[in-house]
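Note that one protein chain is taken out, while the other chains of the complex remain in position.
== subunit A ==
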Amino acid sequence: MTAYLLRRTAFLVVSLLLAAAVLFLLLRLLPGDPANSLLSVGATPDQIEAARHQIGTDRPLPEQFVSWLGQLATFDLGESFVSTLPVGPEIAARLVVTVPLTLLSFVLAVVVAVPVGFVAAHKANTWYGSILSGVSQLGIAVPVFWVGMLLITVFSLSLRVLPAGGFPQDDWADPVKALTSLTLPVVTVALVMSASLIRYVRSATLDVLGSDYLRTSRALGSSFARAMWRHGLRNAVVPVISILGIELASTFLGAVVVESVFALPGLGGMLVKGLAQHDYPVIQGILFVSTLVVLVIGFVADLVQRLIDPRLRHSLARNAR
């Protein structure tokens, strides 16, 4: 296990470095000059040159890349071209919204999807099993912003029970207020996310229900519940966990859209603005942090899978020898 951990960590670091290089290059391939976002009509040629010099886009590319890597090594994400403010603290401030939004949506989605997916599989031949399955299929096809707008129309504009958007100015000082503003966004993400989760839970459960070991366990006298608990759950949960890892990562990134619909001051809004303004340090910073988060989630999901499934541990031990 230690050898595996070491190898897996090395893999994580190399991926991160590769991602940094790709990120840096791709951004530079975009046409345009970030200095332009500092200008307005009427700017003199001198002002244009001064802007380029101020943000350093007049330096050679390799030099810019090395200086960025140097900053990263010291956990410094640099300063925004446009606002001239450090990017790191700004990302941290935005995570105060994005992280709770992601985690709450994730938990809600799992809480909804697991029982529903199980019932959809267990009762696959009944009318409500089919309905559950059909609804989840529909849910996958629905774009997240549309769900958001629908919920706003119903709960904010018509019923007026929840805010249509925004986040308290003092963040979590008043947790109730903060949670109230996150309710609709969380439900939006969770609904869309649980739709695909239900599909996975359902098919994993179906596999288990049709398995030999479950039949054998039942033949040996276990009740259905006991057989499911002892053997079924463990087997069903393995594929679901790897999916959960991917889903959690995509929820984090999908927050971009939801945050814009609900005017939430999270990472998404910051990224969209950064892209519009070619604010390289901001885009690089956010994407680097997101990459890190996604890689770490994948790392943790892998570990958890190995803890649950002894087969993975053993095949690994054999490989290591």
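As a convention for this text, a contact is a pair of C-beta atoms (placed from the backbone, for glycine too) under 8 Å apart; a residue touches a chain by one contact, two chains touch by 3 or more; residues count from 1.
One rule holds for everything that comes next: contacts and distances are computed from a predicted model.
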| item | value |
| --- | --- |
| Chain left out of the displayed complex - its UniProt protein name, from "peptidoglycan glycosyltransferase", "Peptide ABC transporter substrate-binding protein", "Cell division protein FtsX" or "Dipeptide transport system permease protein" | "Peptide ABC transporter substrate-binding protein" |
| Of A:Lys177, A:Arg234 or A:Lys273, the residue in touch with the unshown chain | A:Lys273 |
| Among A:Ala20, A:Val82 or A:Leu101, residue touching the chain not depicted | A:Val82 |
| Which residue of A:Phe24, A:Tyr200 or A:Phe262 touches the chain not shown here | A:Phe262 |
| Option touching the unshown chain, where A:Ser156, A:Ser203, A:Ser222 or A:Ser242 are the choices | A:Ser156 |
| Contact set of subunit A toward the excluded chain (per top definition) | 31-34, 36-48, 50-51, 54, 82-85, 90, 93-94, 149, 152, 156-157, 160, 163-167, 169, 171, 260-266, 269-270, 272-273, 276-278 |
